[in-house]
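All protein chains of the complex are present and in place, except for one that has been dropped.
And now, subunit A:
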Amino acid sequence: MPLNPPTPSTPAPLAGTLKTLLLRGLLAGLIAGLLAATVGYFVGEPKVDAAIAIEEANAATEGSHHAPGEPTAGHSHGDEGHSHGDEEEALVSRTGQKFGQFLALGLSGLAFGAIFASVAHFARRHTALSGPKLAIGLGVAGWAAIVAVPFFKYPANPPAVGDPETINDRTLLWVASVLLGLAAVGAGVYVYKLLRGQLDTVRLIAGVAAFALITTLGYVLLPGVDEVSADFPPSLLWQFRVASLAVSATLWAALGLGFAALTEFAGRSTRVRSEVATAG
């Protein structure tokens, strides 16, 4: 609480040098990425496998249509990998891709952790929040901006959904939706700060309303994408999207909570040290 001076029982604002924060962010991010990949391994991979099986079945029927008797290029069977191009052999086997997921999410976690720490470094002077609370707030804001706002406009799709011809357009639209998410969260925080002196609930309602307004505006302006073919199982699509949300929620929850926990550990150890110093 801002009215009370910081005492050992109330957590202090986020302290530490930029380097400390960056190391904390990288550690929390790496842990978060590996946790998210573990969730992805058990929850997401079965759905990816099922989608690839459908993709290969479709390719096999199309392939026999084009070149009867010839094996279909680029879409191999069994435990061989899933491949984008028209190469004869998959570059990475399915097993490799399942472990490659840990690399992808570990690297993403490290990157998000570094950005998280940089934002925390600049955000801490504009808030009276304690270090752990600022970290949790940044985790929620990051998930809302980078995952939730894009997801509900352009949801995650399993393999076999999506036209390869439109990949560049879809990528640009998805990046635009991430920028929309960042703008919406920024607008919410700005309005919340603007109403200093008002009741807390009023500020919160106005902030959430600003976030919702910007998000809605963007959703209306951005074009829709609907490339799910009629024969793709809807339940598999739903399960894959839930798995994707579980992975991203794990990533951001672990990043925010991990950063908060490391901050509190660091605060406790310095406090103990200073108490020992004053007692002695």
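Before moving on, here are some points about what is shown:
Everything below uses one rule, namely that a residue touches a chain if its C-beta (ideal position, glycine included) is under 8 Å from a C-beta of that chain, and two chains touch if they have at least 3 such contacts; residues count from 1.
Simple rule for what comes next: contacts and distances are computed from a predicted model.
Its UniProt record calls the unshown chain "Putative cobalt transporter subunit CbtB", which is the correct pick from "Putative cobalt transporter subunit CbtB", "Glutathione-binding protein GsiB", "CDP-6-deoxy-D-xylo-4-hexulose-3-dehydrase RfbH" or "Tryptophan synthase alpha chain". For the chain left out of this panel, the touching residue among A:150, A:207 or A:256 is A:150. Contact with the chain not shown here comes from a single listed residue; of A:57, A:128 or A:167, that residue is A:167. Think of the hidden chain as still there; on subunit A it touches residues 17-18, 22, 37, 40, 44-45, 48, 81-85, 90-92, 96-98, 100-105, 107-108, 110-112, 114-115, 118, 121-122, 125, 147, 150-151, 154-159, 162, 164, 167, 170-171, 174, 240, 243-244, 247-248.
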